[in-house]
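All protein chains of the complex are present and in place, except for one that has been dropped.
Chain IDs A and B follow the sequence of writing; residue 1 opens each chain.
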Amino acid sequence: MKNNIIIQIITRLLFPFIQLFGFYVIMHGESGPGGGFQGGVILGASVILYVIVFGIDEGRKLISEKTNDILNCTGVLIYGGVGLLCIIAGGKYLEYNILPLGSVHFASHMGMLGIEIGVGVTVSAVMITLFFETARQGK
Amino acid sequence: MKTTYLFVVLITGIALAYGTIDMPNFGDPQAPANHHVAPRYIEKTHEETGVDNMVTSVLASYRGYDTFGETTVIFTAGICVILLLRETRDNKKKNRRKKGVRS
Partner (left out) sequence: MIEFILAKYNYWIYITLMMIGFYAMIAKPNLIKKIIGMNIFQTAVFLFYISIAKVKGGTAPIEWEKAVQYDNPLPHVLILTAIVVSVSTTAVALALIIKIYKAYGTIEEDKILEMNK
């Protein structure tokens, strides 16, 4: 699809808006439909669209192999880290009410937000990894 | 051979449809699935967690440990695909030689 200039221009225009929508779905998981898994898949789909239109080599310039491997593990570490933070603050594992952030409702909100961000990062990185590994076999 | 497969599929379908005679009706509010834990989640989610979306509060607060295992499952799937399909510098020369022999 490298020679089709209409598709190239529209993909370049749409790329930041799809990512913004993905972040919106992750952050607003608490007051409307959405959450970590759904927003992570939308974020992964934006990079897959870019790689389909421009080719695998251009896609590797956007996100290198080492960055992808590190982002795979970072989400799970964030999730476990929030749980350990609750143990340090004096409660049980993943008990958000104990965190010293003001009222009980605010601490619960922040705990859930941290969890959703961790899930979103891991799911998007794994979607990009699966696509790159299967698409590279066609060379 | 295909008639054997069709026969097996029909027998399984009829057995499953016979099992749905005892199941609750569609949209029944007295069904046993709506009685055990779900009313407690519906009534107490705003005062215990402060979140409006009941599905997110059950997923991240009441059953947060299961969601941790879930994230590990999708991380493991990514690792399996990397192990099976990635070419490192050691076996890149081996693969090039194999491709040359067959094609």
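FYI, a residue touches a chain if its C-beta (ideal position, glycine included) is under 8 Å from a C-beta of that chain, and two chains touch if they have at least 3 such contacts.
Nothing here was measured: the structure is a model prediction, and the numbers come from that model.
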item: Residue ranges of chain B at the interface with the undisplayed chain; value: 2, 5-6, 8-10, 12-13, 16-17, 20-21, 23-29, 31, 33-34, 37-38, 41-42, 45-46, 52-55, 58-59, 63, 66-67, 70, 73-74, 76-77, 80-81, 84-85, 102
item: Positions on chain A contacted by the hidden chain, ascending; value: 31-33, 35, 37, 130, 133-134, 137
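Just so we're on the same page, only the chains that are shown with their structure count from here on.
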item: For chain A paired with chain B, centre-to-centre distance based on mean C-alpha positions, whole Å; value: 20
item: Residue numbers on chain B that touch chain A, as the complex places them; value: 49-53, 55-57, 59-61, 64-65, 67-68, 71-72, 74-75, 77-79, 81-82, 85-86
item: Chain A to chain B touching residues, read off their complex; value: 29-35, 69, 72-73, 75-76, 79-80, 83, 93-94, 96, 104-106, 108-109, 111-112, 115-116, 118-119, 122-123, 125-126, 129-130, 133-134, 136-137
